[in-house]
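For this depiction, one protein chain was excluded, whereas all remaining protein chains were kept in their positions.
Each chain gets a letter, A and B, in the order it is written, and its residues are counted from 1.
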Amino acid sequence: MTAAVLRAATARRRRLVLAAAAAATVALFVARALLGDYQIAAPDAVRILLGADLGPASFIFLETKLPTALVALAAGLALGGSGAAFQSMLRNPLASPDVMGVTLGASAAAVTGLVVAGLTGAQVTAAAFAGGLAVALGIFVLSGGAHSASNRIILIGLGLAFALQAVIHWVLIRGSVYQARDAMRWLSGSLNAMTWDGVSRLWVAVAVGLPLLLLLGRPLRLIEVGDDLAGGLGIRVPRVRLAVLLVVVLLTASATSVAGPIAFVGLLAGPIARRLNAGRSSLPLAALVGAAVVLGADLLGDARWPWGPLPVGIITGLLGAPMLVALLLRSTSEEEIHG
Amino acid sequence: MGELIARSVTLGYGDRVVARDLDVEVPAGRITSIVGPNGCGKSTLLRGFSRLLAPSTGQILLDGDDVATLSARELARRLGLLPQSPITPEAMTVAELVGLGRHPHRAMLGGWSRSDQDAVDEALEMTRTADLAGRRVDQLSGGQRQRVWIATVLAQRTATLLLDEPISFLDIARAVEVLDLVVDLNRQRGTTVVMVLHDLNLAARYSDRLIAMRDGAIVAAGPPSDVVTEAMVHDVFGVPSRVVPDPVSGTPLVVPIGRHHRRH
Partner (left out) sequence: MTVPRAAGGAIAVGGLAAGVLASFAIGAVSVPVGDVVGFLTGADPATAAILVARVDRTLVGVVCGAALALSGAVLQGVTRNPLADPGLLGINAGAALAVAVGVVTGIGASQGTVVALALLGAGAAAGFVALLSRGRPDPVLLVLLGAAVTAACLSAVSAVTIRNQAALEVMRFWQVGSIGGRGLPLLLPSLPVLVLGAVLTVWAGSTLNTLAVGDDLATALGTRIGRTRALLGTGAVLLAAGSVAVVGPIGFVGLVVPHIVRLLMGPDYRVVIAGSVLLGPVLLLTADIIGRVVMPPAEISAGLVVLLLGAPVLVALVRRSVHA
């Protein structure tokens, strides 16, 4: 096969997989918006969107189901895409903003705000965002900047993650058990009580951040073959790394501040996308996988379980472990983990 | 085209100075090799040339232009570098990897042009890896992989090519193959080549010009027959030797004398 023919074939297959993933995501979105504990028929939904007033159905659809589905979609895209980009940048499939404390920074700030300062709604979101940003900056500064080895960055992130867990624990014992319960709800990535305010804030971040991330896809691909070779091919590696870091933090902190921490999505979307794409990494596919996972998990959590609905973060937390196991058991080369 | 000049260049990492006040001339259209013991600064010099390392004093000129003033893309179109240990990516085919070499010539959102495809095809031809185009890079043998890396920088189509220890992990047949390829490149396209080599004899045989370094300074520079002498080998490498004419190419051949072979 000549190189040209190969190229065309690869591109064609890639487009097919992306299209399938997009279709699946749209289907899940529609399912989340219409199904679940309270069901709405599709024609009714369309009528509501066009302005008709169908009583309680209108209210529930417009004030709960639709915003929740929109946030799940945006959060999934943000977490999936940024997780994959982070892994590519650090050349380590097990690195992700969750594991490294960015998400925890947002969480710690949020619950501290909730329990200690009595913040509510938008204030909590703002605190979460600031927290995530602060941790990312901390990791950046402590590890010596974008020039550092990926191992260093990962380990420092882990160290900070543990300190932040301490903060969260302390907050949980400081308040009353009711406050603790509220804090834990937030910590489980519950998509309930979603307001249109939250939706628009997250979508703005995603609309800005995701295209930027996708643009950085090609330089990231080149960095995969080594900093020196990428430099020789005209990539300014430290700048690209910094840009990726900023966009990843923007997307992750935004998603976490609005939807709460959703475990494992950032970690697993990239590897799952790679497995679907014959081993090649793909940022747009990872974003779609992330969206599908969050929508699916939320759909699952919202179903009629005997013990009531489960928050999406817990579903992904529980299902994530076996997925991670599968991922690790299949990875054959040492190279993959060392980077 | 492709002349490199370093003027009073000091290179180092952080506080550690590796090479001080270097003056180096790499003539256009010729093959130049840099030799010297471990840690003498050969790779550092190469990184300075390719702007991976910024000199703390002095200038690096590529065809008269100060390298520091060129944009990354512009530099990448004129100068290519194959570093010592590139990282083998997972799940990339040879064709894709070689295609990466076209990056400096493609627009940010740009597609794949006819000339890009031609460059890749030509690179695969020259390195005799065209039949490996569909294979995954991580499944190739060491020798095949090294040829693929070379194809990648060949696809870049630069007037100057820097190679950092291109044959260090190859067996004798593969090593000679790669060096013959470098000569082809130089003769057919007029590419200026700068190589860092460990093997003094192969360097002498395949280069037009040799630069010997030690402890961050240039000890000798010139045609191999002038540079490779018993005195130089002793000064730079610290080992006594006999230098005789290579029976195949006539260039200097270094025969090192170890403890067990000394006469006195």
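Things to note:
The working rule: a contact is a pair of C-beta atoms (placed from the backbone, for glycine too) under 8 Å apart; a residue touches a chain by one contact, two chains touch by 3 or more.
Just so you know, these numbers come straight off a predicted model, no measurement behind them.
Contacts of the undisplayed chain with visible chains (whole complex): A. Which of A:4, A:26, A:142 or A:215 touches the hidden chain is settled by the complete complex: it is A:142. Not every partner is drawn; the one left out touches subunit A at residues 92, 94-95, 98-99, 142-144, 147-149, 151-152, 154-156, 158-163, 165-167, 169-170, 172-173, 177, 180-181, 184-185, 187-188, 263-264, 267, 307-308, 310-311, 313-314, 316-318, 320-321, 324-325, 328-329, 334, 337-338.
Basically, only the chains that are shown with their structure count from here on.
Centroids built from CA atoms put subunit B at 43 Å from subunit A.
Listed in rising order, the residues of subunit A touching subunit B in the complex are 1-4, 6-7, 10, 91, 215, 218, 221-222, 224-226, 228-229, 231-236, 274, 278-280, 333, 335-336.
Those residues of subunit B that touch subunit A in the complex are listed here as 47, 50-52, 72-73, 75-77, 79-93, 95-101, 103-104, 108-109, 112, 117, 120-121, 124, 130, 133-134, 138, 152-153, 156, 162.
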